[in-house]
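Shown here: the complex without one of its protein chains, the others still in place.
The chains carry the letters A, B and C, assigned in the order they are written, with residues numbered from 1 in each.
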Amino acid sequence: MPAKIIRDPVHGDVFITEAELELIDTPEFQRLRRIKQLGMSSLVYPSANHTRFEHSLGALHLAGRLVSRLGLSQEDACLLRIAALLHDLGHGPLSHTSEELLARYSDASHEKLTAETIAHSEVADVLHSHGLSPGEVVRVLEGGAGYLSRMISGEFDIDRMDYLVRDAHHTGVAYGVIDLDRLINTLHLRDGLLVVEERGLRAVEGLLVARFLMIPTVYLHHTSRIADAMFLKAMEMAVELKLLSFRELMRMDDFQVTCFLRSAGGYIGEIGERLDHRRLFKKVVQLTWNSLGEERAARLIELRSRVDRLARIERELAEDAKLEYGYVLLDIPPEPSYQEQEAPVLVEGEVRRIGEVSPLVRVLRVAQKTHWSVGVYAPEEHVAKVARVAEALESYLT
Amino acid sequence: MPAKIIRDPVHGDVFITEAELELIDTPEFQRLRRIKQLGMSSLVYPSANHTRFEHSLGALHLAGRLVSRLGLSQEDACLLRIAALLHDLGHGPLSHTSEELLARYSDASHEKLTAETIAHSEVADVLHSHGLSPGEVVRVLEGGAGYLSRMISGEFDIDRMDYLVRDAHHTGVAYGVIDLDRLINTLHLRDGLLVVEERGLRAVEGLLVARFLMIPTVYLHHTSRIADAMFLKAMEMAVELKLLSFRELMRMDDFQVTCFLRSAGGYIGEIGERLDHRRLFKKVVQLTWNSLGEERAARLIELRSRVDRLARIERELAEDAKLEYGYVLLDIPPEPSYQEQEAPVLVEGEVRRIGEVSPLVRVLRVAQKTHWSVGVYAPEEHVAKVARVAEALESYLT
Amino acid sequence: MPAKIIRDPVHGDVFITEAELELIDTPEFQRLRRIKQLGMSSLVYPSANHTRFEHSLGALHLAGRLVSRLGLSQEDACLLRIAALLHDLGHGPLSHTSEELLARYSDASHEKLTAETIAHSEVADVLHSHGLSPGEVVRVLEGGAGYLSRMISGEFDIDRMDYLVRDAHHTGVAYGVIDLDRLINTLHLRDGLLVVEERGLRAVEGLLVARFLMIPTVYLHHTSRIADAMFLKAMEMAVELKLLSFRELMRMDDFQVTCFLRSAGGYIGEIGERLDHRRLFKKVVQLTWNSLGEERAARLIELRSRVDRLARIERELAEDAKLEYGYVLLDIPPEPSYQEQEAPVLVEGEVRRIGEVSPLVRVLRVAQKTHWSVGVYAPEEHVAKVARVAEALESYLT
Partner (left out) sequence: MPAKIIRDPVHGDVFITEAELELIDTPEFQRLRRIKQLGMSSLVYPSANHTRFEHSLGALHLAGRLVSRLGLSQEDACLLRIAALLHDLGHGPLSHTSEELLARYSDASHEKLTAETIAHSEVADVLHSHGLSPGEVVRVLEGGAGYLSRMISGEFDIDRMDYLVRDAHHTGVAYGVIDLDRLINTLHLRDGLLVVEERGLRAVEGLLVARFLMIPTVYLHHTSRIADAMFLKAMEMAVELKLLSFRELMRMDDFQVTCFLRSAGGYIGEIGERLDHRRLFKKVVQLTWNSLGEERAARLIELRSRVDRLARIERELAEDAKLEYGYVLLDIPPEPSYQEQEAPVLVEGEVRRIGEVSPLVRVLRVAQKTHWSVGVYAPEEHVAKVARVAEALESYLT
């Protein structure tokens, strides 16, 4: 008998054990109710107000299904479920929106923050009280626990299975619909490796293409990228001005960060108001992967880690357009990642990489680049002015 | 060609005209993005984070479908769509949660506040600039525009059609599924009356039963009622202590009100923290309609409008349990309303009331009372203590 | 590991054991692929072409869910699953359409025919070869196995849960949507009784209302009733003329019976062609329960079992309208049944009847009668003629 049943619109009834219920009842986990899963995306897809809270419950549920499917030991089962439940505990406000700041202000990853949160909070107490080791959970989340780790974060992981279907449900975008039953019911453990049977190949292709199509349509939609860039600049300034520390920021929820923006004066307050009223900056210039070419694109991506250099470019662009710093934003997304190629598939009894057997998956590596582009944004009223300057964007970059 | 298309997970593509887009872009309308449709319900149904914003777009969409179905004039069409879009503009934070305060601190209805918001904001300017009259829109919303008003708020209205389906989509509760196509495609205008054909009778029954089942399952779920009661008491205190005015409160959004609770000290701050961490009061006593009997129930409902009397009872209960005021809450919901009986149906060419032709609808009037109950709530650690006092609840009430 | 996984659009992946797979592979079970679940309903809802085959798999799947939920013994589990799988084996062509003939030509029930089919076919061999007893399975199906029997056919049984959702999926009618998760996860075994917890009450009400709304909308839609009546008259004649025996008829599938009708000459062949081309008879007269009054309605229902009397009335009506026998059809449906009232619910620890605690369920008993009516049908070209005669229908009946 479960300690509790929670209703989820994606998976139906989700069963919760006593230990899990106590974990859910910690302040650290309840905070996830106030972290939107898709950050600024609700400015584009108005119903995308779902949070990390229900996503985490969904991940727990899928962990349970995997446990049954693979016949995991009681111990593994418990560990996997709890790791799935807690995997997003370290998220900052607005999910991925704040994650960009991690790269700039910290050498910690989002997983690292999750580990810290687990270790230094009521969560650890609850785990101990149930004879569970916080260290073990962290090991699963940080990748050190073999197949258990791959189930949380790998090629066909619980995290992705849940968020694709959930994001489709809440945005209304059809591409995220995937065949969960087929995916789960064709998974196997083979020599400690999580592999999918050949007859599950279409389901994996479906999953990877779904993610591929969701990227430009939802995850990197240009409007939410602009809102992200505005928010990031405001937070950057707040940190620089020591209005709050980076660590404080990462522990906020969406409510706090919104109220912080509103209550701040000057530029930060203005961005807060603009986000509230959806008076977003506009795209002035867009450089696509194809227009840039492989080499120049790579150099731009390198810039991402050189925060001072980026700020200087933005400052110069603004000055030349006779604007203050912060009114010209340069947005360089990270390079699209390609690990999907590596997903192991069982073909005629042998473990192969999916990239070898599926031309469809193979092409995603190249095709993803068409979704990548660099953008320059400015307030609507200054677009023309900035456009004149940004025409020569390349000269600023070199 | 629409000025914009917005994707909705319930209705698919929603088409927006230029005037509607400008209305959506006002701060008053954007605020609805931050007013949860179901207030505290997300504490029970974690995915119920949808807002008045997307519900209003959904109402607009259904208005458009009705316009086509009934062949309304261009003028009526425009008016109905805009009224549908703006019908929730006056909602306070957390939707119905704050609406309870209206009865206590104001003689204004929620419709009245909407009218004020339309008249005294950018909304009026936008309407004027498109040759539309704010007064006309308000007239539709306040019930003075015959069938147009009934379409917004009547027996089978746009508002209800949208929220039932939407709430089902986001809570995952199946009961809200209704046959929108059948409902809309069997509606007629007859002598200025909105009637449903006989072959649409099942669809109307379906709608009314859906609402009936959603009430105890979602809208009056005891956990969200407890959270509502806690929130209301905190806000009542804030108004009494003049920390903010009732009008200010009603103009807040969910973010502001949450941050206000958090930043307040004392009882109000404690309630804020409890809501954040879902450490809710527990039910101590419950009196059902059946256990009370018609007459006593009626007398209790009368108490609702006598705010001072209610406060005194709560104060006495608390004192006798050796607790401070605010730690024993008495929750008396409004009497279930029965207007559904009146919905006009076209049977063999004659307009009849649905209550006459449908035994199923007729019984809802009585059956609804089984969903009504009075509750006494207190912090978990004090439940035993309060229970002893509240056993004699009736003596406090008289 | 399941022996096989079959994909179902309603339940997703359905897991099948080896024994079940062998049962599915018998000719008796494969025949169900060619028996439409809803008989003539596809003449009204064109997509309602689903068959007893997938419904039986769905019932098996729900049996499996019940087994897990209730923690049944291995033996009970196996028995329940197989009984669910085989419960419709005795259906004649076009499902309920042919079932009407049972009452007229046989004292056997549909369950009786299923029992016979199980006992005298390959099915029994397969059961024996897996150490299972056909007699035990039959006992479950015929009601002699307590809670196991109730799970197959009772107030909230597997059969109904599957067909409501499945019929909704294939007709597109929304009313059949029920909360399967809630229903199943609130069921309990208590002293050998299958009861639903109080918090499952809404789900049961939802189920019963869904069925209530599906009856007039789908199951007793007047157009499929007309097609049923035509088919029945043709088959009656075929049996009377000894073109085939009643038993042969009941073993046919939809394909055979269709080809039989087509290849027959005279009236039977004409009906076959009319059904093929959807040139259905039309309703001439309709007498509702209300117009008749309780007593006269009851007397009409009595007529159902007096086949000769019914035929004589039809013959007289036809003669007076100067038509041949078979061109005026008198259709008297069975009295709506009311067992739903009896469903046991656990309220505050006590087992109560749902009819006692739910006014909504209580009213269904009365309300169902509004769905019942007697019809007289004739070919379109003769409607006027027959109408003149049938005006005096009551005089024929007495």
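Side notes on the structure shown:
Convention: contacts are C-beta pairs under 8 Å (C-beta built on N, C-alpha and C of every residue); 3 or more make two chains touch, one makes a residue touch a chain.
Keep in mind the model is a prediction, meaning the values are calculated, not measured.
In terms of the touch definition stated at the top, the absent chain reaches A, B, C within the entire complex. From the set C:Cys259, C:Val307 or C:Val351, the residue in touch with the chain omitted from the display is C:Cys259, counting the whole complex.
Residue A:Pro216 is the one among A:Pro2, A:Pro27, A:Pro216 or A:Pro333 that touches the chain missing from this view. Considering the whole complex, the residue from B:Ser121, B:Asn185 or B:Gln341 that touches the absent chain is B:Asn185. In the full complex, chain B touches the omitted chain through residues 5, 7, 12-13, 180-182, 185. The omitted chain makes contact with chain A at the following residues, 173-175, 177-179, 182, 202, 205-206, 209, 212-213, 216-217, 358-360, 362-364, 366-367, 370. With the whole complex as reference, residues 6-10, 12, 25, 27, 30-31, 33-34, 42, 45-47, 49-51, 53-54, 57, 169-173, 254-256, 258-259, 262, 276-278 of chain C touch the missing chain.
Basically, only the chains that are shown with their structure count from here on.
Ranked by distance of CA centroids from chain B, the top chain is C.
Counting partner chains per residue, chain C shows two or more touched chains at residues 182.
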